[in-house]
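The complex appears here without one of its protein chains, the remainder shown in place.
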Amino acid sequence: MTLEMYLLLSAVLFSLGLFAALSQRNLIAVLIGVELMMNAASLNFMAFNRFSVTDPATGQVFVLIIIGLAAAEVAIFLSIILNLYRQRHTIDAESITELRR
Amino acid sequence: MDTTTLILATTFAPFAGFVIAILFLHRSPQLAQVVVTTSAAVALGGAVQLWLNGPAEPLRYLWFTSGAIDLYFGFLLDGLNLMFGVAVALITLCVIVYSIGYMADDPSKTRYFALLAFFEWAMLSFVYAVDLLQSFIFWELVGLASFFLIGFWYQKPSAAEAARKAFLMTRIGDVGLLIGVLLVMMTAGHFDIPGLLDPDVGLVTRLAPATLTAITLLIFVGIVGKSAQFPLHTWLPDAMEGPTPVSALLHSATMVAAGVFLMARLYPLFLAAETTRSVILVVATITALLAATMAMVDRDIKKVLAYSSISQLGFMLMALAAGSLFAGVFHLITHALFKALLFLCSGLFIHHFATNDLEQIGRSGGRGMRLTTIGLLIGGGALAGVPPLSGFFSKEEIFAALGHGGGSAFTIAAFAAAFLTAYYTFRMIFLVTVPDRIEPHTADDHHEGSAEPWTMALPVVVLSLGAALAGGWGDKIAAALGVEISHHSIGDMLPAIGVVAAGVVLAWLDFGRGDRAGFLTRIPALQSLFSNGWHIDEIYRAVFVRITGWVATLLHGMEVKGLDGGFDRFGVGILGAGSGSRRVQSGWVQFYGGCAVVVVGAIAFYVGMGG
Partner (left out) sequence: MELSLFAPELIALLGGLVLFAAPILGAGSATTWRLAVLAGSATFAGAVWSLPLSGEAFSPGIYYVDAFSQGVKVVVSLGYLLVVLGAREPVTLKAHAWSELPLFVLLASVGMMMMVSATELLTLYIAMELAAYPVYIAIALHRNPAIGGESSTKYMVQGMMASAVSLYGMSFLYGLAGSTYFEAITGQMGALSSTPLFWFGIILLLAGFLFKLAALPFHFWAPDTYEVSPHEVITFVASVSKVAAIAVLCRIMSLVMPAGMDACSVQNVLMWFAVGAMTLGNLAALRQSDLKRLLGYSAVAHAGYALIGVQAMSANGLTSALFYAVGYAAMSLICFLVVATVGRDQDRVSVEAMSGLWQRSPSMALVFLVGLLGLIGLPPTVGFIGKWFLFSAAIEQGQFVLVLVAAINATIALYYYLLVLRQIYLVDAPTDAAPLRWTPALALSAGVGSIVVVAMGVVPSPIWDQAAAAVATLLH
């Protein structure tokens, strides 16, 4: 596979993630969509690291750290959703519109 | 005392008065009065001494350096500044003394006097400014003072509304002024007024005529806002909601004249910009005529005077545009004196009879107030241009300027405006002083206390003297401006005298014998057009306000309905298209984020494709 293929794949992944994040009403699914977007970026890093960058480590290190930060992000988001669920008994994105008049 | 001490005392005494009054004297309004009056007296003393000392070198203090541009704070002490400084300080002191009587029963006197002191500081700093940016800063500050003073009686919703309108409309003009000042920065690289005006290295020699025209036109936009010229004049009549002494000081004699003063200050630039002057001449002529017609029919004494201020400011700008610095400045000074006098007289009537209505004042026995009536006659005579009062001489100079500077159409327009001025001024005088033929003297004088306490009478006397005698100061003013003037023969003056006489006679025929209906009542169409201010305000409301309202409502609707309406459906539409028949639900949270990402993505794609 060439670099272009990987970039294309990651672009597709990014778009899918974006679409999921936009279209899903379940907040967990939204979260998964955002994770997909980040994974698309990770894939880019790895692909560039493999094909075009002389330094063999940087991209991989970057990706490891992205994974770590994403885990932290998930933890925070889930705890907030959990909090929301306790109050509303739903994690439907459409239901959190109470604040607007 | 040396110049530095004097100028600092002149400008900062009112500032000190303001700070002391606003911070410490909330519970002792009497003391606040004393402090502010003293500070205004100090300012006047300083201004007069500076004037007596004559022109001096400008003082400049480096404020800060931004990039390659040094900004200065300082004082320019040439004839024009010194003269107008004295006029401002004198009228401010008169108004402050007058206010002691006028505002005697007001519970928030401290705030009132502090604001007057603040205004005086800002105005004097504007007048003496050596740096164009400094001028602009204080130009904004006098606007702020005006906002607070118009809205002083905030309990009246109309006052609060008028304050906002005045501030907003003048700020529209300031947009032009700001860009003009920025252009000056870009082209000249400094803001030093003497440097900008210098015949050898100033803007006139350095700039292409088109650039100079652009700069002067933009500055003129600011002048239109501040000096209430057409089409931004509609804030000034509404500004009469403020206390009458404030109207006398800010909205006739000094603040609204700041626009004219700025043009006089930067006169060499305007003189070199032929196109700009033609534009100004047209705008000023329209204003002078338009405002005069409105003054012919209004029954509110302050509104009549306000329209008259607009009209007279138009006169000054006509003179400046026609090429005569002297005529414009001369009228600026005389107008400041007689218009302040007229407002103070109207304030005495309003204070005593508790009404703004001309006919009501007349019925209640307006002429019973002797001193006020004399003041009204002198001020009105000067406004109408009755010889030998001051207004006659300054207007005569304007006619002369137009005669040899402007086209004949403008001369005719000026005579027409002068005729209308004489008519509406004497209409006002007759309505107040001549008893009603049908309904003479209904209300008897049941008001408590003196009608004319000395605090209010003294300023009227001082300003009456000024308004009567200022016509003889032409030589002094010309000398201060460094221009040569020629004296006019009686023959030259005849047309002006004739026009004024015609106006007075017509007013006499209409109102001089106790009638309350002028010839305009027989032409209802004109009467209604004039009394509605040519419907200009309504047009604005219909056009600008409504458009802004629509946009705001649209945005508001978008964001409010976002939860269950438009926005979501919009989002569903976009996303639904991509997903076949399945109905895609879209929460608004995602929609927002999605919008953002899509926009950035699209732009990045566009840029990335080298677009």
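The first chain written gets the first letter, and so on, giving A and B; residue counts start at 1 in each chain.
Methods note: a residue touches a chain if its C-beta (ideal position, glycine included) is under 8 Å from a C-beta of that chain, and two chains touch if they have at least 3 such contacts.
Bear in mind the structure is a predicted one, so any value in this text is a computation, not a measurement.
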| item | value |
| --- | --- |
| Sole residue of B:178, B:282 or B:502 that reaches the chain not shown, by the stated touch rule | B:178 |
| From B:51, B:167, B:220 or B:353, residue that would touch the chain that is not displayed | B:167 |
| Contact partner of the left-out chain, one of B:34, B:56, B:141 or B:374 | B:141 |
| Interface residues of chain B (partner: the chain not displayed) | 26, 63-67, 69, 133, 137-138, 140-141, 144, 147, 151, 154, 160, 164, 167-168, 171-172, 174-175, 178-179, 182-183, 185-186, 548, 551-553, 555-556, 559, 589-590, 592-597, 599-601, 603-605, 607-611 |
| Chain A residues touching the omitted chain (full complex) | 10, 14, 17-18, 21, 27, 30-31, 34, 37-38, 40-42, 44-45, 47-48, 52-55, 58-59, 61-62, 65-66, 69, 72-73, 76-77, 80-81, 83-84, 86-88, 93, 96, 98-100 |
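Assume only the chains that are shown with their structure count from here on.
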| item | value |
| --- | --- |
| Centre-of-Cα separation between chain B and chain A, whole angstrom | 60 |
